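Of the protein chains in this complex, all but one are displayed in their positions.
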Amino acid sequence: MTLHRKPEYGRVNRGKPINFSFDGKIYSAFDGDSLASALLAHGVHLVGRSFKYHRPRGFVAAGPEEPNALVTFDRGPGRVTPNVRATTLEVFDGLVAHSQNNWPSLTFDMGAVNDLFYMLFPAGFYNKTFMWPKSFWDRVYEPAIRKMAGLGPAPIDEDADIYASQYMHCETLIVGAGPAGIAAALAASEKPGRVILVDEQYEFGGSLLSTPNMVINDIPAWQWLEDSLAILKARENVTLLTRTTVIGYYHENFLGAVERITDHEKDLSSHKPRERLYKIRAGEVVLATGAIERPLVFQSNDRPGVMLASAAHTYLNRYGVVVGEKIALFTCHDSAYEVIFDLADAGISIAGVIDVRDQVSETIIAAAKARNIEILTGTIVSGTSGKFRVSSLRASKIEDGKITSTWEIACDCLLMCGGWTPSIHLFSHSKGSLKWREDLGAYIPDNPNENVISVGACNGTFGLRKIMTEGAGGSTEYQVNAGAFGSGIIPATFPTEGDPAKVKAFVDFQNDVTEKDINLAVREGLKSIEHVKRYTTTGMATDQGKTSNLNALQIAAKAVYKPVQQVGLTTFRPPYTPTTFGALVGGKDGHSFHVIRKTPMDGWAEDHGAVFEPVALWRRARYFPRDGEDMLAAVNRECLTTRCSLGIFDASTLGKVEVIGPDAAEFMNRMYTNPWLKLKPGSCRYGLMLGEDGYIMDDGVIGRLAENHFHVTTTTGGAPRVFRMMEDYRQTEWPELDVWLTSTTEQWAVIALNGPNARKLIEPFVEGIDLSEEKFPHMAVREGRICGVETRLFRVSFSGELGFEINVPAHYGRALWETLFIAGQKYDITPYGTETMHVLRAEKGFIIVGQDTDGTVTPMDVGMSWAIGKKKKDFVGKRSLSRPDIMAEGRKQLVGLLTDDPNIVLEEGAQLIANPEQSIPMDMIGHVTSSYWSATLNRSIALAMVKNGHALTESNVYIPMPGKIYKAQVSKCVFYDPNGERLNVI
Amino acid sequence: MKYSALSLLTNAFSGHKKWPLQWPDATPKKSYDVIIVGGGGHGLGAAYYLARKHGITNVAVIEKGWLGGGNTGRNTTIIRSNYLYDESARIYDHAVDLWDGLSQEINYNVMFSKRGVLMLAHSVHDVQSFQRHIHANRLNGVDNNWLSAEEAKAFCPPLNISKDARYPILGAALQQRAGTARHDSVAWGYARAAAALGVDIIQNCAVTGIKRGANGAVEGVETERGFIGAKKIGVSAAGNSSVLMEMAGLRFPLESYPLQALVSEPVKPVMPCVVMSNSVHAYISQSDKGELVIGAGTDQYVSYSQRGALHIIEETLASICEIFPLFKRMRMLRSWGGVVDVTPDRSPILGKTPVPGLFVNCGWGTGGFKATPGAADLLAHTIAKDQPHPINAPYNLERFTGGRLIDEAAAAAVAH
Amino acid sequence: MLSELKIDQAVELAPILTGEVDLLPVQTRYSLRVKPKERCAFIEASNIDLPAQIGKMSVQYDRVVLCIGPDEYILICSLAEREPLARKFEELMGKYIFSATDISHRNVSFILSGEQTTNMINVGCPLDLSLENFPVGKCTRTIFESAEIILFRMGKTKFQLETWRSFAPFIVGYFEKYCLQNRGK
Partner (left out) sequence: MLLIKCPYCQEDRPEIEFSYSGEAHIARPLNPDDLSDEEWAEYLFIRSNRRGLHHERWLHAHGCARFFNALRDTVSDKFELTYKMGEPKAQVKK
């Protein structure tokens, strides 16, 4: 038993002693302790250093509102968590934690020099200096400022834990399992409908855990709690979630909640997630989030040992820990007396009560007298002393707003109570409106914006009986033994001794914001509370101002002589408490982040050493290197083999859409630039699609299978948006057309065979299709069977060679590919990937939408006026083609480029100029869109978009690269087989 | 009072009690030569340049809330100019030129930090697109260089350049002269400098109408605090631009979307630069306070609610952790939403409107902060001269009729 | 020269999924669209029972028809039915205004069962799967993370999930993670 533990108090499990380490020292604790209670049990109050001034700091609170006591929770590599509140960290056997923001040690911190020069660092000081000489900013000031950044250590290792997330649904979600929340859950779960009750602590009960002396309906509080939880557990419609923090309240009763699963477990099992995000959609939300006690703002209120009265209450009654041997209280509110009386009843010496108010009630006076406690009314605390722990306070008598006398009172702990702040964070996230309660000096919920009610202290309702009755929604009257909750005043600021400029009365402990910082902001004209907040950084620390916001607001209001409501309220923003990125990522990590779509033949390509590239969500084989080949060597070989004999290519990723219905041809006619009405069944046509803005959106070969039936192909990346756009026009603009669209991208595996031996290869496998040149010409499509399975066979070519695209049902794709590959050995068949496909098509001058075009290119720009149905009255994008700037001179047009030196392969994206004799900024006339080494032509080739390019054939252009300028000649786009003779190899 | 280390020291001795107002809260006069609607960085800057460069000091900036409370105070502060098209490179590089030296010019440290912006390439297509940018930038005199994946990692050590990643990093474009600045300081600094030159700064005063005379020209604005006359009005109101244009009877090619951003808890320095990945949608830097500052995507629908959705945050952090698995244990401290106004080509509209005397600066979408000094300067120029500067001339309203769009994002189209 | 080609459904199930996730063999699937005013006549002529309402399904022999849009149906049945159905559709084409597209190989189907099934689906799917809101016999197209799925309930703890072929391993990856994390639950 440690010195500061009260044997008969608390809920910790004394049968389960454990050990933990803080800053390398081993301490004992009990199961059920928080790190804060365990350290306090050893009399350890000094736990960290503040952000700016590196002042020694202790525990202010006992819950998640704690601003000071941040530690690094260290579970080994990949499991180091900075900035953890010691007050919410559950201790387990072997836990290791370190203090932060100090060097070399917590007790001797070099950074504390900042505290000596505090006068140089008022709010916003950085705006006013570090400007001269100018060059010093980049080289000296900023690097120095950045080095000072941060509280906890930055991560070094990748997170060793896993996370999870899932959706949840309920009729009633109750946030907070204090007395109001439990009463609400009991009432709600009597009716049908799912009820979820969540609480951020590891045990339900909220304030009841700190008030065992309460009696509810004649049952002691802790017994009532146990009974009530047993009832809730037994109800099938109830889900109870402890260690679960509701972090944000989003549209339509959608709330995020994070459950901590393993941080408190001694043994880490490999498979359990560390945290889980629940995404809850609730019919109704009941907020029972309670209230947070407010500190008082006085000189040296940040000294370790100065803490909230309610915290001392919790440490005593919940953890059996006494926070001092001689405790004083500074209050402006009745509620803290219950704490000091409880402490006195526990046998702790009370150094006195300093109450700002001139009077307190007779009941309190009598109760104090009975315990021999002195109450000093009309008095304030004007300072504290002690190095790493408070050793005394200065009490000052106030008359007419001025200090008239001051004396010292010895104490080793000073409790403070500045009233209560309802926790309206979630209500505020939900965009409900707030109203000001003068008596509380706080905002409470007003008009809700969602289906939500607030009950208990978060609604400004205090006193256990009222809280519970409100929680139950009036369905149950609760009787309790507690007296009235009492009342208080909101002093905001206090008079000081001596020069107020030297007073350090902290408002935001973590960010070291003092009362005078706020006054300075206001003095400089930053009067809106948002300006105050941003200028001083008050409320912007990791506690998000839970204890400081209303003090800051009231100090600012006082300074501008305005009612608080006119100064405003900073908006609460999710999350309620800092939330691990991992929990929000859930399972969406690694290859679960986004799908990698693979074709039916992907596995074969992988087995055969393909190098892949991502294209939209797909991965595609880029080339198939044979032993030791680099990309260029592989591509040269693939190109030559295909042109000379046979290449096999996986084209399955191309988008495919089945267009069926009596109006199919009319629909196609409206969607694409080309004419479709007269295309014969069994024939194909290259289709060009524009956006309504007239720019090329997509292209592909389209086959007409029957009068009312088209097989449309799209680009790989364009498939989803093309399908969506077609549906949009079909449903919205032309509902009168009887036509339907079905995506068949994944129904078909597509194997493209290109090369003079393509026909010879497939002939033996094909059934029901006459493959002869006469019966199956270029740009035809037939249905039949291959290797016994049905096929749609297209005679098309993106290489300029004799080509077929074999569509078979997807699950047969790999098997057919393997069959053809084996049979193709006699033709020295080569598999090729997207890179060779690109070279082959560039040799023929075929564009790739998205590479040669970029979303600002019209059909005329790329020389494809031929694809526009001249007699068509309308099609998507037609009108835009006659806009003045689209018809104007000087647009960039697609041309071929041949470098003077045939060995130079230009960089794709390189810019072109007309006149090499110019300096930067240069007048750029175009850029290279595609550029390759053509093994077939034994020279480089390129395509480019050039201003007025169609008129520049055979002119020279220049390509300035770092250190050199290349010269090239503009050419036609087709570099190989301009008459298309190779398509018709017999 | 001039701000300097010396003034800081002097004031320290007097207990910081003698600092003057950074800007006074003005009471609206009956009329002004120019009214700027919108007290963000763009609007306040425009007022400053009107006074400073054009000698027009009878100017009021009218803000419905508090200065810098809109997108100025809600963005992730990325500043860069490595844009593809000549028009874009020119306007953003003009802004970067002004950023460099702004602190000294307005005597207010806006903490412009040239820590470099890395843009990651994850596919062959990205590489092609970035190379096109780099070559164009080089010939335009705009700083932008290609780094291999290994060089990128050397520049930004927490990057994951594993080839097995879902989105492997194939390389990156680095603009070294790009970086970040302290957003609030920009608004406050311009406000202070403008006020010192005689500009009236009027907060908490919503404009409720724009009055036009018989000839169609503007005559002033109706506000919550009464009518204020002016022959020239510049509207610089980001997400609310459509609403203000409608007051003048104009319909604009704009839509306003929610955009979220978030910060982590502060930790010791770990991110030396800004990293952007357009394919993965991740935008991140570390503030001088130690917080990771992260830009999220827009929600899909038009909204003025300044309230974003959880699934956008989930997706954003999944993106960040894809590129920086190291950050998975970091914690989100705060998230918030802004309203961004987006044009059909995602480039701004900056210039004259069909209404005589009415000028507009809008449509910056997610990229407004980086342009702040440039947009402000050009808006001031256009108002003062009654005609656009050559740099902002292409950013007119007529381009939507003629078809000469400036579409940077279209260059990123993916197909094949 | 004809050969029998092997079927490859793109998915392999890890042992941990046994009892929770099963892969169905290849099915015959059609995407059917019928002009709403011809629905009754089409049912009569085709003997295919098209449910009258979105979200409903009909079961005929071993044939399931899901109504997932105002004029959109998914028909799922055994491979043996494929040929007769194809002939029937060919016969009806021109007589009725409809479209029938073979999507047998576009999708992969999983049977999900067990006490944890709804939680497992809710890892990626945002729908409320309580029996009240998603009763046995309900079907819908929806989403699982970024993957589109079709989901229908066959029993209190039994669902069928259909997805496009290339998305199947992605979804199964989530199921594997879920089962690993909840081992012994």
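Structural remarks
Letters are used for the chains, namely A, B and C, taken in the order the chains are written, and counting of residues starts over at 1 for each.
The rule we apply is simple: a residue touches a chain if its C-beta (ideal position, glycine included) is under 8 Å from a C-beta of that chain, and two chains touch if they have at least 3 such contacts.
As the structure is a computational prediction, the values presented were derived from the model and not from experiment.
One chain is not displayed; in the complete assembly it touches the shown chains A, B, C.
Among B:A89, B:V218, B:L254 or B:L292, only B:L254 touches the chain left out of the display. Of the candidate positions C:I54, C:A86 or C:L180, contact with the hidden chain is made by C:I54.
Where subunit A meets the missing chain, the touching residues are 250-252, 254, 279, 281, 431, 449, 692-693, 724, 727-729, 731-733, 735, 873-874, 878-880, 882-884.
Annotation for subunit C: contacts to the undisplayed chain at residues 54-55, 68-70, 72, 126-127, 140-143, 148.
Across the interface with the omitted chain, subunit B contributes residues 240, 242-243, 251-256, 300-305, 307, 309-311, 341, 343-344, 400-402.
By our rule, only the chains that are shown with their structure count from here on.
Once the centre of each chain is set as its mean CA position, subunit B and subunit C turn out to be 48 Å apart.
A straight line joining the Cα centres of subunit A and subunit B is 22 Å long. Subunit C has its Cα centroid 33 Å from the Cα centroid of subunit A.
Note for the complex: subunit A touches subunit B at residues 51, 78-83, 119-120, 122, 125-132, 134, 137-138, 142, 145-147, 149-159, 161, 163, 165, 248, 250-251, 254, 256, 277, 279, 431, 499-502, 516, 520, 523-528, 530-531, 534-535, 537, 540, 542, 544, 571, 573-575, 578-582, 584-586, 588-591, 593-594, 596, 613-616, 622, 693-695, 698, 715-718, 834, 838, 848-851, 853-856, 880, 883-886, 907-911, 913, 920-922, 924, 927, 960-962. Subunit B meets subunit A in the complex at residues 3-5, 7-9, 11-17, 19-25, 65-69, 73, 86, 101, 103-104, 107-109, 111, 113-114, 122-125, 128-136, 138-141, 166-167, 182, 184-185, 188-189, 203, 264-270, 286-290, 305, 307, 309-310, 313-315, 317-322, 325-336, 344, 399, 401-405, 407, 409-411, 413-416. Of all residues in subunit C, only 1-10, 26, 31, 33, 35, 71, 93-94, 97, 99-107, 119, 122-123, 125-130, 133, 145-147, 164-167, 169-170, 173-174, 177-178, 180-181, 183 touch subunit A in the complex they form.
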